[in-house]
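The complex is shown incomplete by one protein chain, all other protein chains being positioned as in the whole.
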Amino acid sequence: MKTMRWSTLVPLALLVVFPAIVQSDYYRHIFIIALMWVVIGSSWNLLAGYTGQVSFGHAIFFGTGAYTAGLCVTKLGISAWWGMLLGGPVAALVGLFIGWVCFRLRGPYFALATIAVGEIFRIGATVWRDLTEGMQGILIIQSFRSKIPYYYLALLVAGACVYAIYRVINSKWGYYFVAIREDQDAAESMGISAFRYKSLSLLVSSFFTGLAGAFYMNYMAFIDPHVVFSLHYISIMAILVGIIGGVGTLWGPPVGAFIMVLLQETFRSSFFGLLPKWVSEGHVLVFGLLVIIVIRYLANGIVGDWPKISQLWSKGKPLPSATAGN
Amino acid sequence: MEVFVQTFVSGILIGGIYALVGLGMTLIMGVMKIINLAHGQLMMIAMYITFVLFEQLQLDPYFSLLVAMPALFIIGAIIQKYFLNPLLKVDSILPENQVLMTVGLGMVLTEIIRFIFQSDYKSVTTSYSTEFIYIGEISFNQAMVVAFLIAVILTLILFFFLLKTDIGRSVRATAQNKDAALLMGINAEWITIFTYGLGSALAAAAGSLLLPIYYLFPDIGGPFTLKAFIITILGGMGSTVGAIVGGVVLGIAESMGATYISMALKDAVGMVIFLLVLIFLPGGLKAWTKI
Partner (left out) sequence: MNLFETSHLTKAFGGLIAVNDLTFQVEKGQIYGLIGPNGSGKTTVFNLINGYYPITSGTIHFEGQELNGLPTWKICKVGIGRTFQIVKPLRRMTVLENVMASAFSLTAKQEVARDKAIEVLEFCELVKKQDYPAKGLTIGDRKRLEIARALATGPKLLLLDETMAGLTPQEQAEGVKLIRKIRDSGVTIIIVEHIMHVIMNLCDLILCINYGQEIAQGTPAEVANNRAVIEAYLGKE
């Protein structure tokens, strides 16, 4: 394994000691949520950024994972923690099914289909009360009063997810995914079954997103279809995390996750109470503006277009076009 | 039996208005090949414009059309020129850049409106909102009937425009084959700007017409964007006749779904149709029946 660089080790070390330094439950909560979004965003990015299949429906997997954990309690009478084991595989199975249905569609049509399936799941979960308790949602008892176990669990899952994606990207699969993204027809001529490898990408992507959902159930102790199957709060948020951080990069989504969650919280709390109340309504507006700016000027996200950004800071000499991704 | 006819007729009436939303979307998709995820938000803005005109000037929504449509035409043209066209030159990993841009635009538009008007439900009740026309045992909501008729008139004007005028023909030519259109001297950039404006104006018309029937709130755009897609995919991307058929089919399907299955599942009906069409009828009804 390659030796990790300082730029990786230092933030990681900081994250590990964070709860010891910061005692406030409020900030710990924000970081837990951010770590959860590292998982969701990275998973989305594997399918969209690396394999070129832009999903607008990742809420499907998140919600499936969350409800798997919830149903453990309501239907099986066992602890929701079993959901952490089951949530990933169940979501992956759902992913396989969706791939089988939707992968015949290319580009924007695939995106539209994922929106439709996402909405079907949301409406289905709302209406199928016998299974999901409908809009009443599922409420469980939190296992721990302290945030610390949840924090380290989130950190563990996020770390495992990013590491897994790192291994996948640097393997045969990674080459195949990008080949499919760049030119699916050429890829097929190179002996790559586009369907098989898109499905594999989706399998990993949905697995980890489902795992994040199961975590959410255990951590927040309450879920309902409106939240966990939400097009706006989950699916589109996943996309935002990916594109603002940087599609097609390993560290883009983690950076994006922290930026988005911190930004969201900064606005929701009116800059932590420093600004008037109406500012708290502004975070969606800021997200929208960010999307517009990033897509227009920083199409590869903050991480992907970092050379461009640092160019703005340094005076004078323009940087040479370094990477193939430019 | 009456219930069936009633449901069917309601479906057609609302479908005619849905068709306007779908027409705008299908033109945009046909010409620019982009998915306009801000379509519902554009409609929503028109609805707020109409609402303000009603509140302040007591202007009837059907007359507000004449204000809302040009206003949205301009907004749409600006969006295409300054936000979407420039993206064509950007080389990014995700080809769906334009789509994502419309997502961002939709969010910004929604939040601006929310900031100005707050999130509470607003409504417009005109003298005829609650009046019904009766033919035999079947009742027609007067507002819906008038809206339907206006929608039909607008659709006819649109068809005349597309078939008989030069600009209209240029739009159709660009929709069918952009490169050929370019070779024939059509300024594709202007056509895209015009088309997005036109699509927005049509969405605006639908918005004004629907205002007396729906409650208005900033997030009302999203579901309509989805409806527009269902209609576009159903009818066949770029097919104006298809959009009309798609609109009416969706209207009827939703109406039937609401009556015979349940209100809650009404939206799911649209989604399922959408998915089935995407998978099994990729060209939409257009391809299947050679409209």
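The chains carry the letters A and B, assigned in the order they are written, with residues numbered from 1 in each.
Here, a contact is a pair of C-beta atoms (placed from the backbone, for glycine too) under 8 Å apart; a residue touches a chain by one contact, two chains touch by 3 or more.
Since the structure is predicted, the reported quantities are computational estimates derived from the model, not experimental observations.
J.: Specify the shown partners of the omitted chain in the complete complex.
T.: Per the touch rule above, the missing chain touches A.
J.: Could you tell me which of A:Val54, A:Ala69, A:Ile140 or A:Ala194 touches the chain that is not displayed?
T.: Of all options in A:Val54, A:Ala69, A:Ile140 or A:Ala194, contact with the hidden chain holds for A:Ala194.
J.: For the full complex, which residue in A:Phe62, A:Phe121, A:Tyr150 or A:Tyr176 touches the chain that was left out?
T.: Once the missing chain is taken into account, the touching residue is A:Tyr176.
J.: Which residue numbers on chain A touch the omitted chain?
T.: Residue positions of chain A that touch the missing chain: 170-172, 175-176, 178-179, 182-183, 185-194, 323-326.
In the analysis below, only the chains that are shown with their structure count from here on.
J.: Quick one: report the Å distance separating chain A from chain B, using the average Cα coordinate of each chain.
T.: 32
J.: Which stretch or stretches of chain B touch chain A in the complex?
T.: Chain B reaches chain A through residues 34-35, 83, 86-87, 90-97, 99-101, 103-108, 110-112, 114-115, 222, 226, 229, 233, 262, 264-265, 267-268, 271-272, 274-275, 278-279, 282.
J.: In the complex, go through chain A and note every residue touching chain B.
T.: So the residues of chain A touching chain B come out as 48-49, 52, 54, 101-102, 104-105, 107-109, 111-113, 115-117, 119-120, 123-124, 126-127, 181, 231-232, 236, 239, 243, 247-248, 278, 281-282, 284-285, 287-292, 295-296, 299-300, 304, 325.
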